[in-house]
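If you scroll down you'll find the structure; I have some questions about it.
With one protein chain removed, the remaining protein chains of the complex are shown where they sit.
Which chain is which? They are A and B, in the order written, and residues in each are numbered from 1.
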Amino acid sequence: MNRALRELLAYPSAVAGLGIIVLLLAMSVYAVATIPYHEAIRLWRGGEALWADNPRNASPVWVNLLPGRDLPHTIVVRSGQALSIEKPIGGGVRQFSMSLGFDYPYRKFPKELAVFLDPEFTDRAPNVSLFWRPPDGTEIRLTELTVRRSDVYRISSDVRLQQELGGRPEAVLLGDPNAPEQPLRGRHELLIRGYLFEEGSRVEPKLIVYGEVHGLAGTDHQRRDLIIPLLWGAPIAMAFGLLAAVGSTLSSVAIAAIGVWYGRWVDGLIQRITEVNLILPTLPILIMIGTLYSRSIWVILGVVVLLGIFGSGIKTFRALFLQVKEAPYIEAARAYGVSNLRAVFQYMIPRAVPVLVPQFVTFIPAFVFLEASLAVLGLGDPVLPTWGKVIEDAHSRGALFTGQYYWVLEPAVLLMLSGLGFTMLGFALDRVFNPRLREVS
Amino acid sequence: MAHVIAIPKPRARAAPGALVRVLTYTATRLVALFLTVVVGVYLTIIVANMGGYVDVIKKAAIREQVGFQTFFDPAMRRLPVEQRQARIEELIRIEEQTLGLDRPFLLRTVVYLQDALTLRLGFAERMTSDTGSRLVKNVILDRLPSTLLLFATSQLFLFFISVIWALSLSRRYGSFMDKLVVGLAPTSAPPAWFYGIFLILIFSAVLRVLPFGGMVQAPPPESKLAYALSVMRHMILPMSALFLSTIFLAVYSWRTFFLIFSSEDYVEVAKAKGLSSGAIERRYILRPTLPTIVTTFALGLIGAWTGAIVLETVFNWPGLGRALFQAVGLFDTPVIVGSTIIFAYLLAITVFVLDIVYVLIDPRVKVGFEGRA
Partner (left out) sequence: MTSNGLLSVKDLRLYFRTLKGPVQAVDGVDLTLRGGRTVVVVGESGCGKTSLGRAILRLLPRNVQKYTGQIWLNGLDMMSLSDEQFRKEIRWVRLAMVPQAAMNSLNPVVRVGDQVAEPLLIHGRASSLEEAQKSAAEVFNQVGVPIDFLDRYPFELSGGMRQRVALAMALVTQPDLIILDEPTSALDVLTQANIMNVLKTIKKELGMSFILITHDIATSSELADDAAVMYAGQVVETSRADQFFREPLHPYSRLLMASVPTLHEDKALGFIPGHPPSLINPPKGCRFADRCPSRFDKCSEEPPLFTVEGDRLVKCWLYA
């Protein structure tokens, strides 16, 4: 065992493969530890409300390291930083005015502007008017509204405002009048003036100037931080791949051994089943099951294992066991009346280990990519954040056309790495366990 | 020892006996394969129908058919609405009875099996073929040639290049090229569509030299030559994706295979006999390993068929795979089930062709196992 390990490590590809696998394991552990499963699901499926603070389709922050890129970050201005003046005007009504100011240092316009109003009141909702004050001191009226609970005023989506200003609000409001293509550097302010009608009424506004970059991985069309599916994709992919590989390979070995041992009609039956299985098209059947029954990853896993048991692996094992069966020690065991169960499991199956181990490792990426294929086709698990799902989101929203390469590349690279890691290890294992290959390569 | 020799004509044994044996073998395999297909398709139907969906398909088809009939029947048109409705329901009930939809489940599945085997796959719910037909059979078979074009070309290309390259590598064991190929073998882990995405990114999005997808430019050019050229141009990226995702593993496998087989004794003898390396490669390495090569190739082909689905989706290639994808999106169950069955047939045909080729190149089959020591 130790000798095998040392031999294995002599191959640089094995070391690289192991390194990648360790990295993936670390990612998985980190993902599960920092964001527990239910939390991850909650975040992933939570909807816009959870992610409202993030820009939509933002690139990762490291994109700015590329030459010629200077994409703005998101600026959040909270009411805590605001100056608020209140003035009672009688009848329990207070007039208030707040200003949320910020410096805009970027050379490109923000993606969006939005104001989150978080009022506190019992019966009568406060009434506010919003103004914009660019550094040159002018005031531009935005809108007036009665605030409902957790209201969001999206400045950028206000069509009426857009028509009034004659252009996209975020560009016009922050634009330099002398050079309208560029934002005006300096202090911009959002002015909120309004009336509070109750004693305990309050307004807690939050201005978000959405940038074009966010986080290590960027965001998707639902403003979700992509780091979550990227991180969580690792344990899911690994778990699926490992379980599927274990399930199908072990079953294949056992069934092949049983078939060879009992021979005649048992073996014949297994052969026929294998032939039928050869004709059953895996992916279309999975598609059928995914559309007609359930897309749950457990169901898919089960079907994948079922279809995989009688696949190509079983032929290899059968050929091996046919040879093993003729071995003298097997004949001896029969002579002293070994029980069938013992013969199969203690004498024959261990001989399959040199073939089993490399095959098992090499199969893992096949399953990982199968799950990704289903996801890309839109049949992935509806709940889980997987790499395939991210690719599917990106593909169906034309990420390659719109230049959002990161959206496709990040999960693709991770998938590629996983595939390569296990395959490299698998190949090296094959060379270690099968000397005939070794002397040749 | 007497040196009087009676030399019979060399191929006296070959002709009639061998042909009969080949035909018998082919026939046997065909029957066996047919049975396998029957079982496979039956299983597919059971899976599809467990949710009762095939029944739904059938009933919808009946309803549509009856509706169609009554629409063109003047006698029916003259009837008042409620009577007409009652009459329609009556006709539907009769149809359903005729088709045995009121019979037990197992019997029905046998009927569906018959239908599937004769390619009576029902009507699509939403998709149509190019000719406007709603028959699932036409919807699918319409798109099959495109898939075949892409796949057959790619696989043939792949086969010849990988075998030739592998032979050349096995001669140059330990060289830089050899080590490079061995090192690159793991690049075959990702499926073709995966490479497709990267290729589109590089060549279509960034470099803009090749089209994003589709089979031919829109609108398609008039002249046949321009059309063919456009198709070829659109085939470059998907074929490259297929090629890249398989080539290094294929060459590595064949090369290892050839190396192992070139250490066989009869290859040594061939060298001792003074055959040139070319002759040795052809007759003593390639010929004996051809059955195994062909088997592995066919198995790879089988895997590739179902890989077509995502590949065609990524490249928007109008073939069987993309049809299936569209059907999923439209939830067009008849097409989904029908496509699965067609895929099963494709696989069966591949296996059959493999068997035929095997017969032709493996003398043990031709000669029929007699006189084995």
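We take it that contacts are C-beta pairs under 8 Å (C-beta built on N, C-alpha and C of every residue); 3 or more make two chains touch, one makes a residue touch a chain.
On a predicted model such as this, the values are computed, not experimentally measured, just so you know.
S.K.: Omitted chain: which shown chains does it touch?
M.R.: So, spelled out: the chain left out of view touches B.
S.K.: Among B:D73, B:D130 or B:E268, choose the residue that contacts the chain missing from this document, as touch is defined above.
M.R.: B:E268
S.K.: Suppose we count only contacts with the excluded chain; which residues of chain B make the list?
M.R.: On the side of chain B, residues 1-3, 5-8, 10-14, 173-174, 264-266, 268-276, 279, 283-284, 287-288, 290, 361-364, 367, 370-373 touch the unshown chain.
One rule holds in what follows: only the chains that are shown with their structure count from here on.
S.K.: Report the inter-chain centroid distance for chain A and chain B in whole angstrom, where each centroid is the mean of the CA atoms.
M.R.: 33
S.K.: Chain A touches which residues of chain B in the complex?
M.R.: Contact set of chain B toward chain A: 32, 36-37, 39-40, 43-44, 47-48, 50-51, 53, 173, 182-183, 185-191, 193-194, 197-198, 200-201, 204-205, 212, 256, 259-260, 299, 302, 305-307, 309-310, 313-314, 324-325, 328-329, 331, 333, 336-337, 339-340, 343-344, 346-348, 351.
S.K.: Sort out for me which residues of chain A touch chain B in the complex.
M.R.: Interface residues on the chain A side: 13, 17, 272, 275-276, 278-285, 287-293, 312, 365-366, 369, 373, 376-379, 391, 395, 400-401, 403, 405, 408-409, 412, 415-416, 419-420, 422-424, 427, 436-437, 440-441.
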